[in-house]
Structures are given as C-alpha cells and as structure tokens.
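Below: one structure in structure tokens.
Note that one protein chain is taken out, while the other chains of the complex remain in position.
In order of appearance the chains are A and B, and numbering begins at 1 in each one.
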Amino acid sequence: MEGFFQFSQILWQLVSNPTNLLVVFVASLLGIGFGALPGLTATLGVALLTTLTYGFDVSTALLALLGLYVGAIYGGSYPSILINIPGTAAAAASALDGYPMSQRGEGAKALGLITSASAIGTFIGLLMLVFIAPFIASVALQFTSFEFFLLALFGILISGTLTGEGGAVKGWIMGMLGLFLATIGRDSLQFFPRFTFDQPALDSGLDIVAVLIGAYGIPQVIKVLSDTSEVKSKASASFDSMKQGFASVYVGVLEAFKYIKHVVRSALIGVGIGAVPGVGEDIAGWVSYSAAKKGSKNPETFGKGNAEGLVSAETANNACVGGAMIPLLTLGIPGSAPAAMLLGALILHGVNPGPTLTTERPDFLLEITAIMMLATFAMFINGTILAQRVAKLLTVPATLFMPLVAVLCVLGSYALGLNVFNIYVMLPFGILAYCLIEMKFPISPLVIGFILGPMADESLRRALLVTEGSLFPLLQRPLAIVLLLIIVVMVLSQVPLINRMFKKKKVVF
Amino acid sequence: MKHTSPYKQHLASLAAFVGLALGILFFRHTVIDGADEFPSRPISHVVVWSAGGGTDIANRVVSAEMAKLLGQTVNVTNRPGGVAGSLGMSYVSQRPADGYTWVGISESCVTAGVMGGWQERMDIWYPMIIGGSPSVISVSSESSINSLTDLIAQAKQRTINAAAGGSGSIHHLNLLAFERGVDAPFKFVPFPGSAPAQIAAVTQEVHVVITTLAEQQQLISAGKLKPLAMLNESEYAFSENLIIPSAFVDFPSLSEHLPVFQSIGMAISDDAPDEVKALLSEAFTQALQTPTVKTWADNNYFSLSGRTGDAAKEEFARLESLFTWTLNDMGVTKISPEALAIARPDASE
Partner (left out) sequence: MKKTTSSPDRFIAILLLIFAISSAMVASTYPINESWGGVASAWYVSPALLPLFISFCLFLLSITLFFRPSNSVWHDYFSGKASHKIWVICALVSFVYFLIPNIDFYLSSVLFLSLLVGRFHLVSDAVSKPLGFIYVVVCMFVLIALGLQHLLPLFASAPAPTLATNVADITDIIGVLGTAACIWVLHVHKVKVFLVCVWLPLLLVIGFRFLLLVPMPTEGSVILLLNEIFTQISSLFVGKGI
C-alpha cells in the first residue's frame, strides 16, 4: 500500500509538469511514425532521441524514449492493416487478419481494435514487470544455446504452419529459404565467408531491413499497381464504410474488451518471449497468433479477417516491451534491440540498470513504471485520434498512394545502413518475392527464417561445440525437452502427406 | 482565383525552381566554405558500431561535452556494418578532411583492412583515445572453481570452455594471450558479443568468461558471476569487500603477453588542418576532465586514457599489428598484414 502511495506521488509529479506531458505525447507520435514507415525502426528512433534528449533530466528523457518505443511497436501495425506492408517484422502477424479486415471495409475498426489491444498488452507487461520481474528473469536465464536453437526453429516452423495455404509445405520451404538467406555472409562463429562469391559487399550478410522491405513492400507495390481496376473498387468500398461514420474506430476500441481472454493470454505470451534476451517482438506475435488459432472454435476464419487473430498478435508484440524491460532492469541485460539502445541511454544519463539499481535508486522501478504507464496512455490517446485520420488514407486512390510507397521502400531500405547496395539487393529480392507470393508461397516464414537464422545457426553449433557433438545433454534440460516436444507435436500434426494419405486416399504417386 | 491564371502561377514557381537549382549547381564548386573560424557549422559524429554499445556510449558522453566546449552542435549517428566497422570508416574517410566529420572507433576497427573491409590502414586517422575498461576473467558464482590457480590446475586436466566475445575480438585476443601466459589450453567458444558470452557463463554453459569489468559489473554485483582475476598488472577494488586480484601475482609470466587493453576513441582525418587538430585535441582533453565524463567513467569501471596525437597513433599502430597478425595466424584474414605493410608485433617472435 505504501508502495502504491509512493507510486501515485511519482505519477502525479510527472503529470503535473506540462513539459513532460508534451514530451511524451510528441515522442509517442514520433514513435508511431517510425513504426509505420518501412525502414525506420524503434531502435533507430530510440538512438536518435537519445542524442536529442541528452540535455534533459532522466525522467523526461525516459518519457521521450519509452514513449517512442511503445509508439513504434504499435505504429508498425498501421501499414500492415492498411496496405499489407508491415512497418516492422513484429507487425507481420497483424497483417494476416488486419489486411483482410480493411479490405472488407473495416479498416477503421481494426485500427481501433489494435489501439486498445496494444495499450492493454503494454499495461499487462507493465504489471508483470512490477510484480514478478525477478521470477521471469530467472526463467529467462535458463536459456542456453540448445534452447535458443529450438526456439528459433520453433519460430520458423510455426510461421510456416500458420501461413501456408493448403498444407505447411510451402510455408516450410519459405522458412528454409529464409534460413538460407541468413547464411549469406561471414558466419559469426568462425568468420568463414559463406555464399559471398568473393563480393566484399556480401561479407556482412544481407541487411535485415532490405529483406523485410523486399519481402513485403515491393510485391505489394507491384501487385496493387498492376491490378488497378480491382483496387479502385476496393478503395471505394472502404470509402463507403468510411462514410458510415468514423465512429467505427471507437467501436473497435471498445470491442477489444470483448476479446479480453485473448488479450490476457497473448499478453502473458508476449511478456514471456520479450524477457528472453535476443528474442523479441518478431516471434511473439506469431506464437500468440497460433495459440489463438489453436484455441479457437472456428480456426478456418483465421487469415480471413478474424478480429481475434489480430488482437492476439497485436497484444503480444506490445506486451514484449514490458517483457524486454525485465532482464534490463533486474540484470542489466537487454531483452531486445531497442531495449539495448535504451540501456545505452540509461547509462548515458548516469543510471546503471541492474541489481544495484534498488540500492542506488530505490524509487527507480516505480518511476519507470509510472513513465511507461504515461507512455501507454499517450500511445492510446494518440492512437485513437490518429486512427481516424489514418483510416482516411484508404480513401486516397491506391494508384496515387502506391508510387509514393515505392519511393519510401527504396529510401527506407537505404536509410538504416546508409548503403546503396541494400537497395540493389532489395529490388531483385522483392521481384523474386513477388513471383513466389503469386504462386501462393507465404512470405512471412521467409522473413522469420531470415531473422532467426543467425541465432539458429550459431546456437546449434555452439551447443554442439560445448558438448563435443553429443546431443545427449539436450535431454537433461527440462526446458529444452518441453520445446522439443512442442516442435515434434507441431510437425507431426501438420504433415499434410500423412493426413491426406489416410483421409482421402487420393494419392498421385 | 483558382481558374483564372493557373498557368502563370505555376510558371513563376517553375522558373524559380529551375533558376535556383541551376544557380546552386554552377556555384557549388565555389561556395565551399571560406575562411570561417573552425566550428562554424554542426559537426557530424559517425560511430561505426551500433547504438547502445560501449563505443557508442563513450563517444556520445565525450562528444556531448566537447559540443559544449566548442559551442557547436555535434550530431551523433551510427553507421555500423561492413567488416569491423569498415562501412562507417570508409564513409568518414571520404568526407572532406576539415574536422567537421568525426568517427567513433574502437580497437577492433584495426582489423578492417586485413579482413577485406577497405584498403586503408589506421594511419589515415588522427585518433583521440577515450580509454577502455580493464579485462577480467570470471566464472559462475555456482562454479566449483574458486581461484585462478584452481582454474589453471583444472584446465591442465580437463577441457575448460571459455567464452570471450566473438572470434578475433579484443576478448578473444586476451584469451589467447592468457593461454600463452599461463601455458594451459582452453577451448574457445565464440559468442556474438560480450553480453551473451556472460549469460552463458552465468548459466554454466561455459566455464569461464573474459570480458571487460564494465560489461560484467552488474552480473558481479548481482552475485551471478565470480571474478577470478584482472588481466592487467594491478588489482581492482570492486567494492568494499571484493578486491579482484591481478592475475600477474600468481602467474608473473603473463606480463610478457598482457595487458591487451581496450581502446575506445574518436578520430578525424589525418589530413585535417593542423589548427583544427590542435583545437579538437584541446577540447577533447578538456572534455575528459569534466565532472560529467569523470563520474560516468567511475560509475562504469572505465579508465580514461586521453591520449591524442602521436601517442594515440602509436597505440593504434600497436593494436593494429597485434590484432592483424593474430588473426593472420588464425588463418581468417583475407589480405595478409604484410600486404598492407603492417609490421609483426615484437612479443610473438
């Protein structure tokens, strides 16, 4: 109780300063922009704001940084829902159901839904941070190389299973191709150049943003522009629904509470995954989405604009923020890339996150909680107001909008690495991705495979290096066994070959 | 209004646009800044490692102080990528040598040449060294190993897995030097960075870890890691009841191979005008004296160096020779250090 009193006091101190409020709202708005634009990431945003807020005092600077971080994770879903181009890899799972919803003319409602879902997700993550941080941190520290490998494999397989139309084979093929792309460059264990063909530009591997934009952005640009007639009818359809009133954003905001079961489950998944160092928003959405699909009475509606799927994916990736803060504040280990930048910013401001924090700055955990609460609040308000304006974008004809998206894609793939080579890689890859998508190969497993590839590769080899090639120690680790079992069950339940052979007896060979 | 003279309105803006653009085009070769006093416009500071890392933070802290002293804004950006920071370094080296573009580097950058990242050596820079954190060798607090002698005795009997950052990193070099000094074999297990290497030591996936004190401080104070020894000549009073001994006490032969000290710093092109170099060195030296930087260094177990000019160049030349030849001996270099005219270090003869 005393803690709560202290907490409200800190919160009041923060709120009573108008500068703070201004800072958090502007930062959150900026964050939504960073998330929504392909190629600009939460990490880059936090890095830029760190420089800008260097002169501020700690709490104001943190308001700005966390405001941006929370906003950016949320903002990534805007383009996934509106134009099927996820702004960040984290938002890819949101596109599965979000985009069909907006094609049905429910874009505004979908935006409303994710606003609530994200806010609640962040908030639950926050509660976990306050109450059971040490417990989660100790579980997260159970992860050794074997578990990291299994987790990576799990992430790739699950996204393949979820997105493959008519069997998981095509999804898994794409996952493997993603893994292959990840092997290009010097391997991180031994520096051996793989598939670089003596090109120095390939030594550091393919740039993640280039792959992301190539996979999602370019195919969508080609598709929408070349299917002009189809698009025009779509735009007018959503325009009609828009005319029915922008109230649908609020409908969505409120409707999210109907899915509270999904929200809570997804938030817990998000916190758990966010807390594991090195794994973050990218796979949290997928895992949570699959949990929602498994638990649903009518899983066939998933991928066709099911609000449950959207809410689950979106809640989980925002809950990751709270999860990523747990090892950061308890041990000084960042749980995700933006959190790593945040660690830098904290040190820059003379705060050393970690176990000594409670003795050096006893109020700090409460302060951060208050700050994150404000950041969530700012995101919610900004999101609700912005969603209406953004939903209007759907009324802009796609033929006018998509060329601009193409320019943004090009600039975005260049901007993070400041390397023109990234654009050169991005485009042919995008064209290839377009062809594969047209042939009903899902693209998300490829991206997930690419993101998790390095982790899978080096974790497996390192684990074997430590055990000298023996797989036996794997069976002595409870966490590894659990992960392994999940994977085996998933693969067996999804093997279409076996299923169909038994069910239909309509075998070709 | 809208329909009366759209042509004329646009014609004017069109003319203005073309005029301005062509104007600036023809004058741009002469417009390059005149005799303004040195920092007359914002400085851009390019850190070659990603945001939030050790090099990034050190550079940001110091350049923020330098910005105050110079009375000019310094915009810090990160340009990681390439090989050993080669992307950022080649970008800065292609900018005009006027002192308006700084580069934030660390000791690992010296390998960019031999790893095929670029065709330059470190001597194109005028470096200023901020400093580094001393290296320490630690084990998990639950480990049965309690002292350095313990560790060496065990290493001679069974395989001891050692984590020390990535292949060819400063920590890896420390491990190699340590192995030679104590004459015992370790099995090197590479990790993509210091943080995962340390976590692996905590979870006992590996037996020992070598990283810097700054990187281990939180895990040591949390009681997750047990520091065995400092890898330099002096002991370190970590806290009131924890004094980390120097490894040199029990193994004096280490002094032939160690210390290999971390060197984080910033640099400008060596072709910059002398007065710009002098002014920046002065600002740099003063910045390291400010309370902000000092407090930051103390809190983060970071020892400040402050070397500039020839002393700093010498240090980087030494590191360059040590790193490149070690990597060459491991067989991972793309270009031999000989081809870049880098001399072999004396110690390894």
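Observations, loosely collected:
The rule is short, and it goes like this: contacts are C-beta pairs under 8 Å (C-beta built on N, C-alpha and C of every residue); 3 or more make two chains touch, one makes a residue touch a chain.
Since this is a predicted model, take the numbers as computed values, not measurements.
For the chain excluded from display, the touched partners among the shown chains of the whole complex are A, B. Interface note: of A:19, A:138, A:199 or A:226, the residue touching the hidden chain in the full complex is A:226.
Across A:12, A:135 or A:192, the single residue that touches the chain missing here is A:192. Screening B:70, B:151 or B:342 for touch with the missing chain picks out B:70.
Although one chain is not drawn, its touching partners on chain A can still be listed: residues 40, 44, 48, 166-167, 169-170, 172-173, 176-177, 179-180, 183, 187, 189-192, 194-195, 218, 221-222, 225-228, 230, 396-397, 399-404, 406-408, 410-411, 414-415, 418, 420, 423-424, 427, 430-431, 438-441, 453, 456-457, 460-462, 464-465, 468-469, 496-497, 500, 508-509.
By the touch rule set out above, chain B reaches the unshown chain at residues 6-7, 10, 14, 17-18, 20-22, 24-25, 28, 31, 37, 39-42, 44, 68-73, 75, 77, 167-168, 172, 176, 187-190, 279, 283, 330-332.
Assume only the chains that are shown with their structure count from here on.
Mean C-alpha position of chain A lies 31 Å from that of chain B. Taken together, the chain A residues at the contact with chain B in this complex read 43-44, 46-47, 50-51, 54, 141-145, 186, 188-192, 200, 203-204, 207, 277-278, 331-334, 340-345, 347-348, 350, 352-356, 417-419, 454, 458, 462, 465-466, 468.
Chain B meets chain A in the complex at residues 51-53, 56-57, 60-61, 64, 75-76, 78-79, 81-83, 87, 91, 115-117, 159, 161, 166-168, 187, 189-192, 195-196, 199-200, 202-203, 205-206, 217-219, 221-224, 295-296, 299-300, 332.
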